[in-house]
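The complex is shown incomplete by one protein chain, all other protein chains being positioned as in the whole.
And then subunit A:
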Amino acid sequence: MKGIKSRLVLYFGMILLLIVLLLEGLFYWAVHTYYFGTATEALETRSTTFTNFINKYATGYRLKDKARYILENISSQEYAKIEVLDLNGKVILNSYGFQTGELIQTSDVTDAIRGQKGLFVGRSPQSRERVIAISNPLTFASEYVGVLRYTISAEPLYQAVNRIALYGLSVGAGVVLLAFALSLLMAKRIVDPIEELTNAAKQMAEGNFTARAPKRYDDEVGTLADTFNYMAAEIGKNEKLKNDFISSVSHELRTPLTSIKGWGETLISGGLEEPEETMLGLEVISKETDRLIGLVEELLDFSKFQSGEMKLSRERMDLREILDDMHVQFAIRSQEKQIDFQLDLPASPLIVMGDPNRLKQVFVNLLDNAFKFTPKGGTICVAATASEDRLTVTVTDSGEGIHPNDLPHVTEKFFKGTSKLSGSGLGLAICKEIIQLHTGRFLVSSEQGRGTSIMVDLPLAPPLAGLAGSASTVERTE
């Protein structure tokens, strides 16, 4: 699986491998430099000192005499091989007492023949053994007469360096392995919550909204899990709301349909013989049909809001007219329920840019609610006030009020509270949407047992400069 885990392990491992290799290289270089540098330095010191000594005190002008002198003066502890070479690179004598006569032409010898100190690190051309050789010129009077060459084997040094490098390499390998294990562990800690989240999401997708993603750590993934759980809770809530809505709407739809059906059957069986009864039945059928229509209208409105298709046809209007209409429209209902219905309007017009039908719908709804929840003998008051650029309409009733727990939810869709009264639960939600479309505010305040007060706050239309101005404005807006 090309998952985060494998990628993480791979990247992490690669970075560490790179670092370890780099450090290993550096380490090898350091050890190599130390070993070879020290050995070369030691050899060089010995060789140069001895050469200076020979050049100073081995007075024989013949190379062979010098060679003899050198052989006789070599320390018995000398570990290097010492050779005396003539200017052709031929070995006159080595420290083992042999005159091999072999020709040596490595760079150190050619340097020494030219009078410089020569250093050679590499494979001996004869034996293919890796050696370190240092050659110094032997002088007589003003001329170079031969070469004194010190040679040691570089193989033990290489062995030592390689052994140490191998130690280093095994440590490096251990580090890399450890890093792999650690990165696996780390990847597991990162990936596991994600996998659990994925599983939870899968369950949710399958419809199990009670599934919850466990929050392991307080990190990004933890926050995601929280958000996810929140989302699941919301979806669950919506799901419940939807189910509630369907059951309540079905119920709402069934009640009028039942009475329509009942009356219809009564009328059929009665054979329309009793005109009074027939009349009553038809009235009920008509009223119930109105209720159904209202219900369906609300649902339609709601679906318009949902899909964002709700359009206002705004015009310059006086809100007082609508409120007056309301007063007239609910006058009969207030008399029937013996509710004191008051209207308190200012003398000056309340001009707003609004959709009269929609605003009327809002107030009908609000007043309908008020009448619904206000008991006999109660008071309902509609008051409008205008400030500089806003107007406020307050609908206050002395009804049963709203439970504080329900108060934040009353404007939510399908929220019906604990009331047993009929309704789709969409009324206030739609009202709020409409007012918000008018760039107004919709506030509900309530005190249980004392009554509810709903405040609608709308912006006042800017005053017109004159009729001509208004006409031109209209023209322009068109």
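In this text, a contact is a pair of C-beta atoms (placed from the backbone, for glycine too) under 8 Å apart; a residue touches a chain by one contact, two chains touch by 3 or more; residues count from 1.
Here is the rule we use: contacts and distances are computed from a predicted model.
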Hidden chain of the complex, named as in its UniProt record, picked from "Aspartyl/glutamyl-tRNA(Asn/Gln) amidotransferase subunit C", "succinate dehydrogenase", "Iron complex transport system substrate-binding protein" or "VCBS repeat-containing protein": "VCBS repeat-containing protein"
Among A:Leu17, A:Ala39, A:Val284 or A:Ala383, the residue in touch with the chain that has been omitted: A:Ala39
Which of A:Ser6, A:Gln99, A:Thr210 or A:Thr258 contacts the chain that the document leaves out: A:Gln99
Sole residue of A:Arg114, A:Lys237, A:His251 or A:Arg450 that reaches the chain not shown, by the stated touch rule: A:Arg114
Positions on subunit A contacted by the hidden chain, ascending: 27, 30-31, 33-39, 42-43, 61-64, 67-68, 71-72, 76, 79-81, 86-87, 93-101, 113-115, 124, 126-127, 129, 131, 139-145, 151-153, 155-157, 160, 163-164, 167-168, 170-171
